[in-house]
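Starting off with a structure, shown below.
All protein chains but one are shown at their positions in the complex.
Let's turn to chain A:
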Amino acid sequence: MNILWLQSAGCGGCTMSLLCAESPSLIDLFHGAGLEFLWHPSLSEATGAEVRRLLDAIEAGEQQLDILCVEGAIARGPRGTGRYHMLAGTGRSMLDWVESLAPLARHVVAVGTCATYGGVTSAGDNPSDAAGLQYEGSHAGAVLPATFRDKAGLPVINISGCPVHPDWVTETLMLLAAGALGPEDLDQYARPRFFADNLVHHACTKNEFYEYKASAEELSQMGCMMEHLGCIGTQAVGDCNIRLWNGEGSCTRAGYPCINCTAPEFEEPGHGFTETPKFAGIPVGLPTDMPKAWFMALASLSKRATPRRVAENAVADRVIVPPSVKSRKHD
């Protein structure tokens, strides 16, 4: 399948992340899966007039388009003209191009939280009137209507993340190439369930601290970051702590909170990104699917049961109390 990749109002970081794909690397993986770039702005040889001719050929129906990938939000301003991002050399806005090309593609894939829901490009007062392809924040219907379906009956496939994990993109594209991604494989925000059915909390290395609500009070401390430091890994979808990033990384493993970057409207949490909003000293957001009363009861019980090791390590920047090692009986 061929892929036309457009970079709209975003930072280009999803492409940068995609190029971190390993085992195999991106191009080998594409080769093996029968995927190829028709054009990619960071990678392809064609520039300027060569690209304009390609885009014209797609619009004229002379060039088949299998997958349209859009990275970055769509700037609709000023005043609905889309002129905050004119696709260079074409005299037309990216808004206009996307509206024109999306119906011609077999599949449309939004790459990253800007392209899916508006993301950081729509933060604050949303100066460029940016939106995602099919969602404006959590509201369905944006540049493309909520009813948009591709030729295979799928909505825009939303690979959210800021940035995306390279594997989320490559695996989605491979599933599409294999004809193995149906509507039932997407969650309520059209995110592929193979990563969105997990929570960032799953396999978080701070889970023992979480169990006892042994909390870090400041960044660089090892404890759970839910109570004081804004971590919403217990509510955020993503397999970040299962498949890991750039070798053995993840946000929480690097000691800073999950800011729920796979979710619509994560860019405006309504409080500082590294602060936990509280009511009467209790965090407002609770873990997904957890009844509040049970959470409170378990939390107060487990706090009292916290082992000294866990309590002391929680507010240290490294392990200061190692796990005790039981000696064997005959020693």
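Here is the rule we go by: a contact is a pair of C-beta atoms (placed from the backbone, for glycine too) under 8 Å apart; a residue touches a chain by one contact, two chains touch by 3 or more; residues count from 1.
Just so we're on the same page, contacts and distances are computed from a predicted model.
Its UniProt record calls the unshown chain "Hydrogenase large subunit", which is the correct pick from "Peptide ABC transporter permease", "Hydrogenase large subunit", "(2Fe-2S) ferredoxin" or "acetate--CoA ligase". Contact with the omitted chain, checked across A:Ala9, A:Ala115 or A:Ala299, is made by A:Ala9. Within the whole complex, the absent chain has one touching residue among A:Met1, A:Leu68, A:Leu87 or A:Ala299, and that is A:Leu87.
Per the touch definition above, the residue from A:Ala60, A:Ala254, A:Ala280 or A:Ala293 contacting the chain not shown is A:Ala254.
Mapped onto chain A, the interface with the missing chain covers residues 7, 9-17, 19-22, 25-28, 37, 39-52, 75, 77-79, 83-90, 120-121, 123-128, 130, 162-163, 218-220, 244-257, 259, 267, 272-274, 317-318.
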